[in-house]
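Our next item is chain A:
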Amino acid sequence: MISFVSFKPDNSSPIYLQILAFVKRGIASGKIKDSDELPSRRALSVLLGINPNTVQRAFSMLEEEGLISSSHGVTSIVTAPPERVNKLKEEILAADAKSTAALFKQNGLSLEQAAALLAAYWEEV
Partner candidate 1 sequence: MKRHIKRFFFYPPGESVVAMFGILFVTALIFIVILGDNIREAIWLIPHDRIKPFSDILNGRLAGFWVYAAACLAIVVRNYRSFAAQSRSNYVMKRTKSGFEIHRMCLTVPVIGLIAGLLLTYLVALGYQEEYTRIFSSFPIPAEYYDFNFWRALI
Partner candidate 2 sequence: MIQIKNLTKKYGSTVALDRLDLEIHPGEIIGLFGPNGAGKTTLIKSIFGFVNYQGSITLDGEPITRKNIARMSFGTCEHSFFPGINANDHAEFYRDHFQSFDERRFAVLMDFFDLPRNKKIKHMSTGQQNQFEVIMALSQGSDYIFLDEPFAGNDIFNREDFYKVLLGMLGPDETLLLSTHLIEEVSGLVSRAVLLDKGKIIGDKQIAELDSENAGLIDYIKDAYSYKADRVFQALEQLSPEGE
């Protein structure tokens, strides 16, 4: 069963997107594995204190993207074969790289300067 204990919604974007992102990052990082079971929609709604419609929407999106499959409409199972996980990792990395690049640009750094900065901290983390 996937734990949503560490999920903390904020007011920055629609909550269904935050659920979506939470699951995606979980899969990419390996915390959520293939054929893990999700809580029922109702249970998740109660657990998070979030309107069932919102949870429903998040689940639908996950289904659309093929990341979960629901049998009998009750239990939902994660479908993340290795190639899908890799693709997700790439997607998330790309997104993170994009926002980091944007941040560097905002601060007026050139590509070389950014690379140098990254290199300087590479060993530290």
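Inclusion criterion for the candidates: all candidates are chains of the complex that A comes from, given by their letters.
Convention: a residue touches a chain if its C-beta (ideal position, glycine included) is under 8 Å from a C-beta of that chain, and two chains touch if they have at least 3 such contacts; residues count from 1.
Because the structure is a prediction, the values reported are computed rather than measured.
In the assembled complex, chain A touches candidate 2, while the other choices in 1 or 2 stay out of touch. The touching residues of chain A, when paired with candidate 2 in their complex, are 9, 11-17, 42, 45-54, 57.
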